[in-house]
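All remarks here apply to the structure that follows.
A single protein chain has been removed from this complex, and every other one stays in its place.
Right, chain A next:
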Amino acid sequence: MTAILKIENLVKRFGGLVATDNVSLEVMPGEIHALIGPNGAGKSTLINQLCGELQPNEGAIHLAGRDITHLPVPARVDLGLGRTFQITSLLDEMTVRENIGMAVQVREGGNFRIWDALRKRRAIWDETDRLLAGGQLADRADVAVADLSHGEKKQLELLVAMAMQPRLLLLDEPMAGLGHLESQQMIGMLRDISKEAAILLVEHDMEAVFALADRISVLVYGRIIAQGSVDEIRNDPAVREAYLGAEDELC
């Protein structure tokens, strides 16, 4: 089985700082691969290189066998890459339904049509309503994004990403800032989604990571110091030293 995402010896430098230090990792189809690491480990820098907002200095990124290292963001999306933002980034003036509709519309195409009526493109709105139905946001469909709570925005980010039907989903801290109940709901949503797309999950919430991940990579100072199953990572002394130990002291 070939990897859906394959990162080879990726290096990113900001001046003298090596933010991504020779990182290699793979995400297999159907897998949830978690990327953990203390603050400032370079997780977001890595995500931004994967989605195309940052260019790496060295190394290569392959998506489903294609080299995407130098492709711009939209071209990567066309090849099946979806993402959510750590700090939610949505269309604030539009409603929940319109935000999801936009994702469906972009995927369906016909976006240069100047003489149609978007409201009458049934296929788009049928699919949007299907995505909304039964979810937490079903009865918030016509609320403007600016009026949503933080947790609802996080959920909407995920729904929008799903509407794109990606093959690989990059999730940048989907649990950040959520309460306990909301986190539990989010874990449920992610579990459902993992049936449809491979996931690279960047997350601080250890409980969530251990509940969801098939494999974990640990990033410290831009370098991957350990890779393995949940149990292997839990019992890895270097990881405990660099990450979990420090976290325990903080709590």
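Before moving on, here are some points about what is shown:
FYI, a residue touches a chain if its C-beta (ideal position, glycine included) is under 8 Å from a C-beta of that chain, and two chains touch if they have at least 3 such contacts; residues count from 1.
By our rule, contacts and distances are computed from a predicted model.
Look at the chain that isn't drawn here: its UniProt entry, checked against "Multiple sugar transport system permease protein", "DsbE family thiol:disulfide interchange protein", "Putative flavoenzyme" or "Amino acid/amide ABC transporter membrane protein 2 (HAAT family)", names it "Amino acid/amide ABC transporter membrane protein 2 (HAAT family)". Residue-wise, the contact with the chain that is not shown comes from A:90, picked out of A:11, A:90 or A:211.
Within the full complex, the residue among A:13, A:62 or A:121 touching the omitted chain is A:121. Contact with the chain not shown here comes from a single listed residue; of A:46, A:77, A:96 or A:132, that residue is A:77. Of the candidate positions A:70, A:113, A:130 or A:191, contact with the unshown chain belongs to A:113. Seen across the whole complex, the unshown chain contacts chain A at 51, 53, 72-75, 77-78, 82-83, 85, 89-94, 102-103, 105-107, 110-119, 121, 160, 164.
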